[in-house]
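For this view, one protein chain was removed and the others were kept in their places.
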Amino acid sequence: MYKIAKENLSALFQLIADNQELYLPVKSAGQTNFAAWSKEAEVDLDTLKTVKSAKDAFFPQSEGLYTVKKEGKKMSIEPESLKEQDFVVFGMKACDVKGLEVLDNVFLSDPVDTFYAARRDHGTIVAMACHEPEETCFCKVFGIDAANPASDVAVWTVGEDLYWKALTEKGEALTETVKELFADDEAGEAAVDAEKEAIHNIVEKLPYMNLSLEGWNGNALSEKFDSPIWEELYKPCLACGTCTFVCPTCQCYDIKDYTAGNSVSRYRCWDSCMYSDFTMMAHGNNRTSQMQRFRQRFMHKLVYYPANNDGMYSCVGCGRCVEKCPQALNIVKVVKAFQNQGGEK
Amino acid sequence: MPLENKEFKPKIVAFCCNWCSYAGADLAGSSRLTYPADVKIIRVPCSCRVNPMFILRAFEKGADGVIMCGCHPGDCHYSTGNYYARRRMTLLFSMLDYIGVENGRTRVEWVSAAEGVKFSDTMNSFVEKIYSLGENVRLGDLRCKQ
Amino acid sequence: MQAIINRAKELLADGTVARVLGWKAGDLPYNPEPAYFETEEELKDFVYNGFCGANLSKYMIEASKLEGKTMVCLKPCDTYSFNQLLKEHRVDRDKAYIVGVGCKGKLDIERIKKQGIKGIESIEGAEISDEAETLKIQTIYGEKTLPYADAMLERCHVCKGKEHMVFDEQIGESKETKDAERFDEVAKIEAMSPEEKFAFFQSELSKCIRCNACRNACPACSCRKCVFDSNKFDSSQKANADSFEEKMFHIIRAFHVAGRCTDCGECSRVCPQGIPLHLFNRKFIKDIDELYGEYQAGEDTDSKAPLTNYTFEDAEPSIVGKRG
Partner (left out) sequence: MQRIGVFVCHCGSNIAATVDVSKVAETALMEPGVVHAEDYQYMCSEAGQAKIAAAIQEKGLTGIVVCSCSPRMHEATFRKAAERAGLNPYMVEIANIREHCSWIHKDMEEATKKAVILMRAAVAKVNLNTPLQAGESRVTKRALVIGGGIAGIQTALDIADAGYEVDIVEKTPSIGGRMSQLDKTFPTLDCSACILTPKMVEASAHEKINIYTYSEVEKVSGFVGDFTVDIRKKARCVDMDKCTGCGVCQEKCPSKKALSEFNRGLNTRSAIYTPFAQAIPNVPVIDREACIKFKTGKCGICSKVCQAGAIDYEQKDEIITEKYGAIVVATGFDTINLDKYDEYAYSQSKDVITSLELERVMNAAGPTHGHLERLSDGKAPKEIIFIQCVGSRCSDDRGKPYCSKICCMYTAKHAMLIRDKYPDVNVTVFYIDVRTPGKNFDEFYRRAVEQYGVNYIKGQVGKVIPQPDGKLLVQGSDLLDNRQILKEADMVVLATAIEPNPDVRKIATMLTASIDTNNFLTEAHAKLRPVESPTAGIFLSGVCQGPKDIPETVAQAGAAAVKAIGLLAKDKLLTNPCTAQSDVLLCNGCSTCENVCPYGAISYEDKEVNDHGIRETRRVAVVNNALCQGCGACTVACPSGAMDLQGFSNRQIIAEVDAICR
């Protein structure tokens, strides 16, 4: 267990950034999101939830795949290179770390997504325990411990200090490079334990933490799919992509081409199942109504994904959709709606 | 023309209405009134056919200046087209100015079929302005700059 | 609120309307959602308080296709949007029973949280009937108070007024909440140097995640298919792969609603990244007012919109440079 005073953090960031890229929560134009560290950046570790999750660091919102160049009648293809540089993501929370596990199941299973895999290989995650969890959080529902992020390095905030503990080899390696700035503090264990307990106490008080997911599993397909409840639930939905874009586990992307003069670059970008052209094909669209699109998102999180991943849900209870949905719809309301009407059906 | 930066060859798109300005450009041509080759003309039936999307598209793809020419107000071949175009462009240019794009990169000029001289004068002064502003870096897609 | 519920029950009971479009209480103190109510029983969840900011007029596009009338609760500012939709033949007046509901300014949960308030358990003072000028917020980290005005949405500080532009009946009083000039923010930007303007918008727009919430919430953006979703202009975009695309999207979106935007403020309210999108629309409104005469979209249903109108003497585009 190492300790570093908050006031020395910029020295820590500088030292990390000397050797590799560093992404961390930065406040810009009033909003906190993960961004590359720079001396001028306004680092914001106080805001519990960045607007977007740290998903971008591993699976960017848009990313080049390859470029086709044309010279006269000759064509050449230049693939985009894979991530080669090591980098650190600092300040993720336990839920976001779990979110990566959800993405891993998708992108690292065969056929492996090489772009994602390269980023995972080169990335070291320093996650922070949630000092003050909020009413929109429900990570506990998915077995996540807000006080113990399953990252390479875990960090706890206690008063004016941060406590630092490497949990993996990658974490050890990172610690080696920055150790010079740390103080050893064996007594820290106690302080950290107190912080963990405080977090657990708050978690118990939060309104969503004891949400029941009973009945939601990979086997619930037709029962849930055919429920008339969807018809009521989707109605306020604007069909925007906010929930999917702030979500740490949404993984759908579209592949598009951009024509730039004499070259065409093929890139992929996040897609949203809320969009009317999601999975649009030549014949049209599988899902023609917003109800179907709305249903898709929650069925995927709570039924389809568990069906394919040994019961694991693809929601981590970060609560970003709860906070950001323009019309106050979210996965919690969906689950509750089924609970309330469970008996009536 | 001041050529401070000799390497900079601006890309300039000129939208010209078929009835007045395009004919004005033809007259400039047949009168051998020169203006820089940086200007490329796109023929549209009327200035009211020019969608703000076209102008932004030109900037996206690397244009350094976009000029739109139409019939003088009151002389539109379709009676009222240039009036709508005038309002549209005024608002669009104002918005571009508002977000910090140099004002001189866009222009509207009314050029009649008989104004070959005005056409070439306009293009000369516009190109000169673009040279003075230099490359457009605020309103382009970087992928097109490579 | 009870008066609205009572009236809704009556209208449902006597068959005047087939459904009620209002808000349903959420599971947190601040997250009611737009909802339809078809029975007296369902109305038990009806809520109308300071957090019912959503403009319901756009929902009337779909509701106009349903059998029977819909009772829709519209705040004064929402009625402008309804009128504009009416003007564009997107909603059916005969399918709407408009209850103009009173408003004392709507609350912005993002703004409340920005002031360091978290772990919210309950909020007092958000009820429409409350006379309180202060919100009392109970959180797991202690009790906080906040002046009501400090928790209001930006749009309420420049409120267009207490009048409903269209309604069948009115329920509840409205309160004057305007305490700022509508165009001050725009004027401030106009006064900046080009470099400052560019830096300002670059930093705001770089937050855009292209979730389309602004567009989808906007009552003026009522296109069946947006140009940014279609191949008509070869302009289909799904993500901002380059910072140009943010500008393109927001400029064109603002342009498409220029002269049609009622300045209802939904775009800024719904933006998950807190981008002050109203600054685009309001710039056009300011320009239109200054160049072509004052015009308030949605004030009526028969005036000529500024961009489908002209005078011989209209300002030339070169005025942009001359105004400085």
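Note that the chains are named A, B and C in the order they appear, and that numbering of residues resets to 1 at the start of each chain.
As a convention for this text, a residue touches a chain if its C-beta (ideal position, glycine included) is under 8 Å from a C-beta of that chain, and two chains touch if they have at least 3 such contacts.
Owing to the predicted nature of the structure, the values given are computational and were not obtained by experimental measurement.
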Chains shown that the absent chain touches, full complex: A, B, C
Residue touching the undisplayed chain, where the options are C:132, C:149 or C:223: C:223
Positions on chain B where the hidden chain makes contact: 11, 13, 18-20, 22-23, 25-26, 28-30, 32-35, 37, 40-46, 48-54, 57-58, 61-63, 71, 74-81, 84-85, 88, 112-115, 120, 144
In chain C, positions touching the absent partner: 65, 87-90, 222-227, 230-235, 256-257, 304-305, 307-308
Hidden partner interface residues of chain A, rising order: 72-73, 259, 261-262, 284-285, 288-289
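The criterion applied here is as follows: only the chains that are shown with their structure count from here on.
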Averaged-CA centre spacing for the pair chain C and chain B, given as whole angstrom: 36
Inter-chain centre distance, chain A versus chain B - centres from mean C-alpha coordinates, in Å: 46
CA centroid of chain A to CA centroid of chain C, Å: 30
In chain A, residues with contacts to at least two other chains: 258
Residue list for chain B, restricted to those that touch at least two other chains: 141, 143
Of all residues in chain B, those that touch chain A in their complex: 61-62, 141, 143-144, 146
Residues on chain C engaged by chain A in the complex (per definition of touch): 26-28, 31-36, 54, 59, 114, 118-121, 140-141, 203-204, 206-207, 209-213, 215-217, 225, 229, 236, 238-241, 269-270, 272-275
Interfacial residue positions of chain C with respect to chain B in the complex: 189-190, 192, 194-202, 227, 233, 235, 241-245, 247-248, 251-252, 254-255, 258, 280, 283-284, 287-288, 291-292, 306-312, 314-321
